[in-house]
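A single protein chain has been removed from this complex, and every other one stays in its place.
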Amino acid sequence: MRECLENVRKRNPLIHNITNYVTINDVANALLACGGSPIMAEAVEEVEEITVGCAGLNINIGMLKPAKARAMELAGLQAQREGHVILLDPVGVGAGAFRRETVKRLMEKIQFTAIRGNISEIRVVAELVGVLNSDAKYKGVAEVSGSDRRSNAIVENPEGKAPESAGERNREKNHGVDATPEEAVTEENAETVAEFVKKLAGRTGSIIAVTGRIDLVADEKICYRIKNGRPEMSRITGTGCQLSGMMTAFLAANPGCPLKAAAAAVCCMGLAGEKAWEHMAAGEGNASYRNRIIDAISLMEGEALEKGAQYEIC
Amino acid sequence: MRECLENVRKRNPLIHNITNYVTINDVANALLACGGSPIMAEAVEEVEEITVGCAGLNINIGMLKPAKARAMELAGLQAQREGHVILLDPVGVGAGAFRRETVKRLMEKIQFTAIRGNISEIRVVAELVGVLNSDAKYKGVAEVSGSDRRSNAIVENPEGKAPESAGERNREKNHGVDATPEEAVTEENAETVAEFVKKLAGRTGSIIAVTGRIDLVADEKICYRIKNGRPEMSRITGTGCQLSGMMTAFLAANPGCPLKAAAAAVCCMGLAGEKAWEHMAAGEGNASYRNRIIDAISLMEGEALEKGAQYEIC
Partner (left out) sequence: MRECLENVRKRNPLIHNITNYVTINDVANALLACGGSPIMAEAVEEVEEITVGCAGLNINIGMLKPAKARAMELAGLQAQREGHVILLDPVGVGAGAFRRETVKRLMEKIQFTAIRGNISEIRVVAELVGVLNSDAKYKGVAEVSGSDRRSNAIVENPEGKAPESAGERNREKNHGVDATPEEAVTEENAETVAEFVKKLAGRTGSIIAVTGRIDLVADEKICYRIKNGRPEMSRITGTGCQLSGMMTAFLAANPGCPLKAAAAAVCCMGLAGEKAWEHMAAGEGNASYRNRIIDAISLMEGEALEKGAQYEIC
């Protein structure tokens, strides 16, 4: 994990982001915090030229519009020709036909290095490529997620962690009425979901990262099961989008070990959430927590990540 | 007031926002802070489908563009068919013909649950529906606002409170040169303006919320006169936009008492401004104040709101 972060700091990869406007500033600052450099460009007139000079491309479909979808396709194809890292964040792909069809088309044309989303989003991606429906074994996953259509649509809170109010640490159970995606990955079903994620990775040829209370990052053969993070991260918009930007930088800076790099990005974000929580002072709530998480990323040392990362490989 | 906030926390209403990009992140975080969930979508290709799955729609015309105006109309009509709460924030409607005509068309086609703006914006809305000009009694309001065309146009500071520099608490009078909208609602004229606002509420069938130093929230018969808040809130962009998002969530979570819910949202924002100010430390100015206000919303308990809300009903 240590070297993965250190390589981002050392190589300072320039990442081209085509992303939603809700969290675009946070994505830029999170990229700078981890050691990357952000560039944002989304005009069809320039995305190809811009992406050539970058090391990676982060495509996030929040607040999607047709012109932006075309720019994503052009940039993705160009990045592919250049051999760049390309990440897809299918924000709210379950919310409607427009996002679903765009993701389908992008996946047909572009070989993504990694796809990162919450379990509901990843489930829709799996449906689009025919993994989920064809296999009764994953019905458990579908059922859990199926009870959670609403949070599928929470574009700006893609992590979908517990709807616990920041600052009210110990009340989590009171909010158990809501079916939220983090229930999808629990100690009980993590193994089953990990198999599903590996299968999806095999089918797509992409690293699949499912983030939630337990995070799973897998290729066809190996799955990292990560427990860093705090439930309060769900009361801030944008931690998922930030992670997608960072993961693109980690992948770009660590070409020799993509799966480990993707897992390191997830651990880094989760650990930053933990460290940020420790610094919360009286009177601080979700806005300060947002800032403190980015702060913690910017201060994260390779050694701290190595020691704080909590994961098993399965 | 207490139950209004507690209902937002309990019911966690998903609010669809079509809003400006200046404060879009703050709107999302303020919605999460008060207990709602935000979704942002503005492509005509998806707004109808997205809004169906939500509990309320928040339309904010800052940074308006034609395609966005069409999306607002489509989403508004769909939300209306679904019986959802719909709020209009006519940001800078006085700044030009494009915004004025868009607001006029939206108001003709969509029955808004609530309209929230500063006195200058609400005056323009009243002109558009023929309330203000037809009644000499409200000339006083028109005159005060008329001297204040400029702040009509301050898209990104729609509260238009005193132009006092954050951190310079006791200098307010030094800035009295500027004619700013908060002068429109004073202890002296509040009763006259309240009558005007009730009349506009009657004409439009919407709850009207005028925010400024004194806030007025009225339906045809009843007006809440609210004194929470601090003048320093005007030195931050976005408190008005945030309030519109929150008010939509309060209305959606409290279908039985819309007027009280709208007033509770206004009290909650104002009280958060007061509590945030108490936490300001040495060296902190308007950026920290922005964060501390959202923090205070996220930490606000029903009981604190009940005790801290300062209003009269008239």
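Annotations for the structure displayed:
Each chain carries a letter (A and B) given by its place in the written order, and its residues are counted from 1.
Quick note on the criterion: a residue touches a chain if its C-beta (ideal position, glycine included) is under 8 Å from a C-beta of that chain, and two chains touch if they have at least 3 such contacts.
Model, not experiment: these values are computed from the prediction.
Of the candidate positions B:50, B:64 or B:114, contact with the hidden chain is made by B:64. Screening A:101, A:274 or A:295 for touch with the missing chain picks out A:295.
Remark: the residues of chain A touching the chain excluded from display are 9-10, 12, 14, 21, 24-25, 28-29, 32-33, 35, 37-43, 45-46, 49-50, 53-54, 67, 275-276, 278-279, 290-299. Interface residues of chain B facing the missing partner chain: 20-23, 25-26, 62-66, 92, 95-99, 149-151, 153-157, 163, 165-167, 177-178, 235-238, 282-288, 290-291.
What we mean here is this: only the chains that are shown with their structure count from here on.
One rotation lays the C-alpha atoms of chain A on chain B, and its angle is 120 degrees to the nearest 5.
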